[in-house]
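Every protein chain of the complex appears in place save one, which is left out.
Chain nomenclature is as follows: A and B, assigned in order of appearance, with residue numbering initiated at 1 for each chain independently.
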Amino acid sequence: MSESKLKRVDLIFGEYSNTKYKVLADTLKRRNEDILEDLMESGLKGRGGAGFPTAMKWKLAADAPSDTKYVICNADEGEPGTFKDREILSRVPRKVFSGMAICGKVIGAQKGYIYLRSEYKFLLPELTRELEMFHEHIGKMGFDFPIEIKLGSGAYICGEESALFESMEGFRGEPRNKPPYPTTHGFMGKPTVINNVETFVNVVMIMRLGPVQFKLLGTTDSRGSKVFSVSGDTPIPGIYELELGMPLDRFVEEFGDGDTKAVQVGGASGFCVPRKKFKDTIIGFEGVPTGGSMMLFNSSRSMYNVLHNYLDFFEEESCGQCTPCRVGCQQLRKGIVAVKKGDKKAGYLDQLLKLSESMKITAKCGLGQSVANSFSSIVNNFKEEMIY
Amino acid sequence: MTNEHLIRDLVKKHGRSRVALLPILQGVVDANNFISDSDMVEIAKELDLSAAQVFGTATFYSFLSTEPLGKYVIRVCKTITCDMHGKKQIVQTIEEMLKVKVGETTPNKKFSLLETNCLGWCHEGPAMLINEKPFTGLTPERVHDIISEYISKS
Partner (left out) sequence: MSKKINLTIDGINVSVDPGTTILDAARKLNIHIPTLCYHEDLCVAGNCRVCVVEQENSRTLPASCATPAAEGMVIHTNSGKVRVARKHIVELLLSEHNADCTKCYKNGNCELQSLASQMLTGDHMFLDLVPDKHYTIDMFNSAIVKDDSRCIRCQRCVRTCEELQSVSALSVAYRGNNMKISTFFEHPLFEVVCTNCGQCVNRCPTGALIERNYVDQVWDAIYDPAKHVVVQTAPAVRIALGEALGMPPGMIVTGKMVTSLKRLGFDAVLDTDFTADLTIIEEGYELVERLKRALVDKDPEVALPMATSCSPAWIKFLEHTYPDLLPNLSTCKSPQQMFGALVKTYYAQKKKLDPKNLVSVSIMPCTAKKFEADRPEMRSSGYKDVDYVLTTRELAIMITQAGMEFDKLPESHFDNIMGMSTGAAVIFGTTGGVMEAAIRTVYEVVTGREVPFESLNITPVRGTEGEVREASLLITGTKPEFKFLEGVELKCVVANGLAYAKKVMQNVKDGNANYHFIEIMACPGGCLGGGGQPIPTNKEIRAKRTQAIYEEDLGMPLRKSHDNPEVQELYRDFLIKPLGHKSHELLHTHYTPRKRY
């Protein structure tokens, strides 16, 4: 693809350093304030989807008074259409461990955990071997930072940070009330930094290259690059590291099959962008954010089926504790079926849109709150497909 | 049948606090593919929980079955991209080969066929897991070969 118009980046999967764990060793010698300042300067935002400024998160946890603190790497990657964390963990695990250890130093944590979804259990032997090596190296650097892998057991909601803590503590993965937030009351009620796999890697690369060079990539609101998981109707599905802040039409030009009618940005809980809006859509925190999932649909696809599939997913993967999400998801799915079958008039879709709006503002956690994203963007943009 | 020894070993390894619950349940599933009611009672005793608490926790997680499953648990991804790229034919092929429907276990207790949500192989869909091993880029032919191989395994 020599004529590519999109800037390919080689940060995440690029070389770690010339000697093993050098970035880590160098960073561990630096002062915490300096590390935080570099992070702040870099403008790094979390890569798990919500886009919270990483430096601020670390600072809050660093300032939280407690003898016990934790660093957790969120490798639950369950969002439909996302598979980049698996790739990162299998190709550059050392960067992930290093990022976690740097975080541990900055916030004063004694231990790190990786919460790995059970679907990725096959990575366990290799990761365990790598971890042994890591522990050896970091021991030599005079910083004791054990990292342990905790396995999930098949529950998308456990990617939500507070549900993840519940799961790690041996409970049902039901999200907690917030506030309090993880930075003061996280795992075992202790101050905790939880970041996405990719976020930790970005930290390492910022430490290696410096914030200035990192900032050269992306836009003001979306610094750096992003690993994209590209799937659906594309001749070249796979994992691509691209600059943030690109317009969607350029993306489609490159990855589409020439007949792309819609792109789902950010997975089932993200937004569906129809063809006519490709040009005006920016991929990044200023536009449509994404944890990396980009699913392309061409004109042979029924958007009704796509939405139905997403709603099925949410209905099963909702933890079920709160009313708007547990019952709302059932109503939305059965509602579109009823409209399609003619049991309900087309106008019922408007009721459902209002319901999804209520779910967005009343659900207890991000899952229930984001069902409306795909629901309203698909229903509004493809109303005919919902009815006929 | 209870796995008293297995559970005792798991407790020795993971401890008796609540954080040990999931690793212990996972350990039982690793050994048996499911957690029986007597196993749950045993775990509850060891961890000083009520049996209902163990049951409630186990049933939250898709991979912690409380119903007996076969030796090989096949989980075919049903989420959108795998669905678009021919999941249905994959499931059909397996159903025909094993003579079971989705959700069922073969009479010889060797295979269970399940569907599951996104496995994280969307770019190589359709995908499936057999126990923990992923298989991707499936076609009816490929899946036929894979399953045949498992059938011939002792």
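Keep this in mind: a contact is a pair of C-beta atoms (placed from the backbone, for glycine too) under 8 Å apart; a residue touches a chain by one contact, two chains touch by 3 or more.
These figures come from a predicted structure and were not determined experimentally.
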Discussion item. One chain is left out of this view; which of A:262, A:319 or A:349 touches it in the full complex?
Written reply: A:319
Worksheet item: Which one touches the absent chain: A:43, A:186, A:211 or A:335?
Response: A:335
Discussion item. Can you say which of B:11, B:49 or B:143 touches the chain missing from this structure?
Written reply: B:49
Fill in: Missing-chain contacts mapped onto chain A
155, 157, 172, 174, 177, 179, 315-324, 326-331, 334-335, 338, 344, 351, 354-355, 358, 360-364, 369
Discussion item. Suppose we count only contacts with the excluded chain; which residues of chain B make the list?
Written reply: 37, 40-41, 44-45, 49-57, 59-62, 66
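Methods note: only the chains that are shown with their structure count from here on.
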Worksheet item: Roughly how many whole angstrom separate the Cα centroids of chain A and chain B?
Response: 26
Practice prompt. Going by the contact rule at the top, pick out the chain A residues touching chain B in the complex.
Written response: 77-83, 85-86, 117-122, 150-156, 167-173, 229-233, 237-239, 268, 295, 297, 301, 305-306, 309-310, 312-313, 316-317, 319
Discussion item. Which stretch or stretches of chain B touch chain A in the complex?
Written reply: 17-23, 25-26, 29, 56-57, 60-64, 78-81, 83-84, 116-125, 129, 132-134
